[in-house]
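A single protein chain has been omitted from the complex, and every remaining protein chain is retained in its original position.
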Amino acid sequence: MKNKSIFLLTAILFLMSVTSLFAETRIRCASTTSTQNSGLFDHILPIFEKKTGIKVDVVAVGTGAAIEIGKRGDADVVFVHAKDQELKAVEEGYFVNRHDVMYNDFVIVGPPDDPAKVKGLKSAPDAFRKIAESGIPFVSRGDKSGTHSKEMSLWNQTGIDPAGKEWYLEVGQGMAKTLRIANEKRAYTLTDRGTWLALKDIEKLDMTIVLEGDPVLFNQYGVMAVNPERHQHIKFKEAMMFINWLISSEGQQAIGSFKDAKGNRLFVPDASE
Amino acid sequence: MDSLIEGFRKALALIFSFDEKLFGIIFLSLRVSGSALMIATFLGLPFGALVGLRNFPGRNFVISVLNTFMGLPPVVVGLFLYLILSRNGPLGVLGLLYTPSAMVVAQTILAFPIVASLCHSAVVDVDPIIRLASRTLGATPFSVTITVMKEARYGILSAIIAGFGRVMAEVGAILIVGGNIAGYTRVMTTTIAMETDKGNFELALALGIVLLGISLIINLGLHVVQKRGVVGVAA
Partner (left out) sequence: MSFSLKIVDLWKGYNGNVVLKSCSHVFSGKGVYVLTGPNGSGKSTFLRICALLEEPDRGEVLYFSGNGPLKKDMELRRKITLVLPRIGIFNTTVFRNLAYGLKIRGVGKEEVEKRVDKYLEAFGLLHRKKQNALSLSSGETQRLGIARAMVTEPEILFLDEPTASIDQENTAMIERLIADMKAQGRPTVIMTTHDNDQAHRLADVLLRIEDGKIT
């Protein structure tokens, strides 16, 4: 008797999971954890869905992984912030129709007493050099994300190779965890403004912005479609509808009107059309 | 400390407001893990019983492999499955990656060794005299097997419950193959991981409480089942 009821229950559960496979039109967008965690998608996707009836499934991973997922054909659209990598992948023929969508910026944050004396500097590479010379810990994402690659290009400009240095901590985690670790270690780190703003009050981070506004810290977001010639199953038509909407005045307005819980505007739309 | 208590208060409020999003996530978790468990049971129970009751070359090796696989790291399963289900992978044409079905497959792989191995133990633990007795009464080899499995029913139920506990609490594999897509492949454990990342502790905590509650119910169920089994034999 009991065995029978368990069987029935599981059979019902199984059937329900099968039926869910037949659903409305949906496309898959590979993006980054920081973009998703900012809440931007929760703001703009319902508007797009209402207009077109297309549901956008966001898979949020690191920038490197997002581009890789697109290359393998496991997504229809890629929405990330690593322009050099994006252009390279387009050149290699993996993606088509790349467009700038918006930008936010990176900031360097550290302990409020600023033991490395970074405050007052104007250039991000100078700040990095100062931190390296002081020996104060610096926490790196170390996860091949967009933020990480930005950090690496800054180190490159200083001529310092931080790998393996005692003060250089590679954590291999997302932005929020990296900030948390930096807070605990009283260290410096590079973060996108969105995650910083979202986290610093909720978690009472004992940290402050020590450098911002250097144009080299601007963080360009782009969107691109997976090349349908490489992957026939791609929903290219719907993917292009999504891209065209993002860069249309309506989509740009939606991005510009997005604010976090504290009322901070996190992204500046800058599509060229 | 204050933030923890405040978090709990908000979490409980969220649970008892029967928040639609929250219950959608809970329901999906149960659906995915329930399906995985059912498949794992359909495969694992006969497999475990067969290994327990039949002698064949390599039997001890199979048992060792099963026991080893009971501790399969979920992220490793997730990674292998990702590479297999990816469009570039051998089963890419199925288009299963980032769907609930992929999560079911991942959890089935995780639950199968547990169900099979514990069912094997349950069947082996049945007094050999049961087999002999059913043969004296004219049972065919198939009936003998069914009889032994019936005798092992409490152990088998424990095995299934243990498998359910494992998959409900698992996050590594389903995060990789499910993609944590909102409203589609986002389940309790992946939501907890993500909301914690975002610093959104209320929802994470609410789901944590529900998950603990489900684990508690599962374990109470297991306890009752085991107790019934013991009383039956001892009396």
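By written order: A and B. Residues from 1 in each chain.
Criterion: a residue touches a chain if its C-beta (ideal position, glycine included) is under 8 Å from a C-beta of that chain, and two chains touch if they have at least 3 such contacts.
In this text, all values refer to a predicted model and were calculated from it rather than measured experimentally.
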Touching partners, among the displayed chains, of the absent chain: B
Hidden partner chain, touching residue among B:72, B:139 or B:218: B:139
Residues from chain B at the interface with the omitted partner, ascending: 127, 129-130, 132-140, 143, 147, 150-151, 232-233, 235
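Keep in mind that, in the parts below, only the chains that are shown with their structure count from here on.
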Chain centre separation (chain A, chain B; CA means) in Å: 33
Chain B-facing residues of chain A, complex: 2-3, 6-7, 9-11, 13-14, 16-18, 20-21, 26, 28, 33, 36-37, 41-42, 57-60, 72-74, 174, 176-177, 198-199, 202-203, 231, 233
Chain A-facing residues of chain B, complex: 30-32, 34-35, 37-39, 41, 86-88, 92, 95, 97-101, 104, 153, 157, 160, 179-182, 184-185, 194, 197-200
